[in-house]
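If you scroll down you'll find the structure; I have some questions about it.
One protein chain omitted, others in place.
Labels A and B are assigned to the chains in the order they are written; within every chain, residues are numbered from 1.
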Amino acid sequence: MRPGSLLSALKRDYQLWIMVLPAIAVIFIFSYIPMYGVQLAFRDYDFSKGLTGGEWQGLHYFKQFIDSYLFTDLMRNTFFISFATIVVGFPAPIVLALVLNQIRRKKAKQLMQTTVYLPHFISVIVLVGMLNVLLSPETGIAGHLMKAAGLGHINLLASTSTFIPTYVLSDIWQHCGWNSIIYLAALSTVDPQLYDSAKMDGASRWQTIRYIDFPALIPTIVILFILSMGNILSTGFEKIFLMQNALNLPVSEVIATYVYKIGIVSNQFSLASAIGVFNTVINFIFLFAMNAISRRVSNTSLF
Amino acid sequence: MVRHRLSGGEIVFRAVLFALCAVIFLAVAYPLYFIVIASISDSTMVATGKVLLFPKGISFFGYNEIFRDERIWTGYRNTVFYTLAGTFVNLLFTLPAAYVLSRKEFKARRFIMFAFVFTMFFNGGLIPTYLLMKDLHLTNTFWVFILPFCVNVFYLIIARTFFEASLPPELYEAAAMDGCSHFFYFVKVALPLSKALISVVGLYYLVGHWNDFFTALIYIRDNELKPLQIILRDILLSNQVFAGGAGTGGASGGYAQKYADQIKYGVIIVSTLPILVLYPFLQKYFEKGVMIGSVKG
Partner (left out) sequence: MRGQSEIGPHRTDNDADQTILLAILFEGVTLVRKRIHLLLSLILVVSAVLAGCSGSNGGDGNESVNEGSGSGGGSGEKVKLTAVITKHPLTKPLGEMEWLQQVEDAAGVDIEWQEITADWGQKKGTMLASGDVPDLFVGPNVITDADFAQFQGLFQDLSELTEQAPNVQQMFAEKPETKAIATQRDGRIYGLPKYQAFWPDTVNRQYINQQWLDNLGLSAPTTWDELYEVLLAFKEKDANGNGDPSDEIPMDWPGGIGGYFNPAVLLGGMGITLASEVSGQGYFVEDGQVKNFLTDDRYKEMVMFLNKLYKAGLINPEVFTHDYTKFQSVARGEGDTAKVGFTWGWVASDRFGEQVAPQYASLPPLKASAGYSGPLSWSYDYYSMNFGTNHIVMSAKTKNKEAAMRFINELYSPKVGIQVLFGSIGPNIKDNGDGTYAVLPPQDAKMDPGTWKWTSTWADNGAFYISDSTELTLGTDMQEVLTHSEPLKGVLEQVNPETDVYPAMFIKYETADNNAMSLNNTNVMNLANASFAKWVTKGGVENEWDAYVNESKKAGLDQNLEIMQKYYEEYMSKQ
């Protein structure tokens, strides 16, 4: 670029720069400056020499993790839970938004909206507590229902086959409504004239959804989907940890809970950092792949 | 309302819609209702599954315990302040940046966007961050709730996407012809057209501040600065006599144990109620945002 055009671009855009500068400053200071700490994954942690003074170990801690006894199990469980959450959990708020958008009566719509948003405000600890109470095979309502349905004595929280469905469905219960807000906001931007002309053309409401509402959501869907792929190896820590018990452990031990366990017992900062970096790198790969695909296919991309 | 003749398809549609809504409503509402009745019922009855539809062994012990505690009020005050101030600063930093990044003519936007998104996936970790806060003298001050992470990249992306989708590029071009600057256009045109967005992102930020627990846990030592969430947890734990298990010795279980759950449920309600009460007010803005969004064309 010629310096002249650079200058003129700056001159033209100076107002834009002023508007974006505060955000850049904040992100640079609070997110980028502390990043020097990442080297911990490649070094021993040595308090007396400071955070970055420990001996350089290269990929030692990465190897330690990859060679570790639980590595395959952890990867499998983490991928599995993430995929299940994305496959089932990602479309749910979209569907919900489309449904809510169809309710014509204002009061009813308000009531529905308010209700479905509520669970989002509940803390994870409480949510898991509720699951325990409600799903108890002995005393919970789920237990009573299953007995009545002749399904017998199933403990949903304590079986390797029901853990993931329980996890995913409760997650949808809690966050689906809240996550639909974005989509509802996007639907609100649809030009009403479009609806009017659709009506005049005799389109049914199914068709309106199919040809007007859904296309309006696509940019949002794409962006959110890319981002969610970028978190493919990141499962919720708190909830899984709280839902873990000896019986579901074979499917519920994920990277995050494992890092917690080794980190908390012995402050093994370096190993924990290395696992974190490993995790991030995988997430990045997915993020980039999705971003590239989507830029080509739908012309929408994050960056 | 004008009575329309309903086509067969429309009838089916409405029936399906109604059934769907009814199921969703019950699935969401019942567990919430359960917390409410559990908070005023005898905990043993709750734990043994006797409380399902109506409260039993009604007592307000939990609420009494919670509200007797002066710290609660300090916590409320702090949280309200952090939430309002924090959300204001959030919007102040996020919206202009999102607007800029939505402008296709802004050449640096892809690079900046990437640099921002990068931080969603990568950071330096707690200890370097803590050291930074300490050096900036933010620890143990209310600023730590407001300043450090006031731009949430995820919300920034939402806002950017919204601006891109809802502000036709020609609009600015037309305005620029009239000598309108970006500042003016942003404040007078873009923002008023984006009330739906502002209310959504604002609410997201608001809830984030309200439920924020971690910031105070790590950076705050002074009791006077603690937000509600931390204090509620302290109360919660103080009733988890079981946490001491045998360690607490003696018959501790008998007295406090019985009410521990009740307090737990009470705490859920006390800590979430304000934001629930707030929502209907915000909903107005949602609606307004939605309407303006749809009026623009």
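Everything below uses one rule, namely that contacts are C-beta pairs under 8 Å (C-beta built on N, C-alpha and C of every residue); 3 or more make two chains touch, one makes a residue touch a chain.
Only a predicted model underlies this, so the values are computations on that prediction, with no experimental measurement involved.
Student: Give the residue, chosen from A:Thr115, A:Ser188 or A:Asn279, that touches the chain omitted from the document.
Tutor: Selected residue, touching the omitted chain: A:Asn279.
Student: From the list A:Thr85, A:Ser170, A:Thr208 or A:Ser301, which touches the chain that is not on show?
Tutor: Looking across A:Thr85, A:Ser170, A:Thr208 or A:Ser301, the contact with the absent chain belongs to A:Thr85.
Student: Write down which of A:Leu157, A:Leu184 or A:Leu217 is the residue touching the left-out chain.
Tutor: That would be A:Leu157, which touches the missing chain.
Student: In terms of residues, what is the contact footprint of the unshown chain on subunit B?
Tutor: Per the touch rule, subunit B residues meeting the hidden chain are 43-44, 47-48, 119-127, 129-131, 134, 139, 148-149, 152-155, 204-205, 207-208, 211-215, 217-218, 221, 233-234, 237-258, 260-261.
Student: List the residues of subunit A that touch the chain left out of this view.
Tutor: Touching the chain left out of view, subunit A contributes residues 30-31, 37-38, 40, 45, 47-48, 51, 68-70, 81-82, 85-86, 89-90, 93, 120, 123-125, 132, 136-138, 153, 155, 157-158, 171, 174-175, 178-179, 182, 224-225, 227-231, 233-239, 241-242, 245-247, 249-250, 253, 256, 258-269, 271-277, 279-280, 283.
The criterion applied here is as follows: only the chains that are shown with their structure count from here on.
Student: Note which residues of subunit A are touching subunit B in the complex, please.
Tutor: Against subunit B, subunit A makes touches at 9, 13, 15-17, 19-20, 22-24, 26-27, 29-38, 40, 51, 96, 99, 102-103, 108, 110-123, 126, 129-130, 133-134, 136, 138-141, 143-144, 173, 177, 181-182, 184-186, 188-193, 204-206, 219-220, 223, 227, 230-231, 269, 273, 276, 280, 283-284, 287, 302-303.
Student: Could you please specify the touching residues of subunit B with respect to subunit A in the complex?
Tutor: That would be residues 7, 9-10, 13, 17, 20-21, 24-25, 27-29, 31-32, 34-35, 38, 46-49, 52, 92-94, 96-97, 99-101, 103, 105-107, 110, 112-117, 119-125, 127-129, 131-132, 147-151, 153-154, 156-158, 161-162, 164-166, 181-183, 186, 196-197, 200, 203, 207, 211, 264, 268, 271-272, 275-276, 279-280, 283, 289-291, 293-297 of subunit B.
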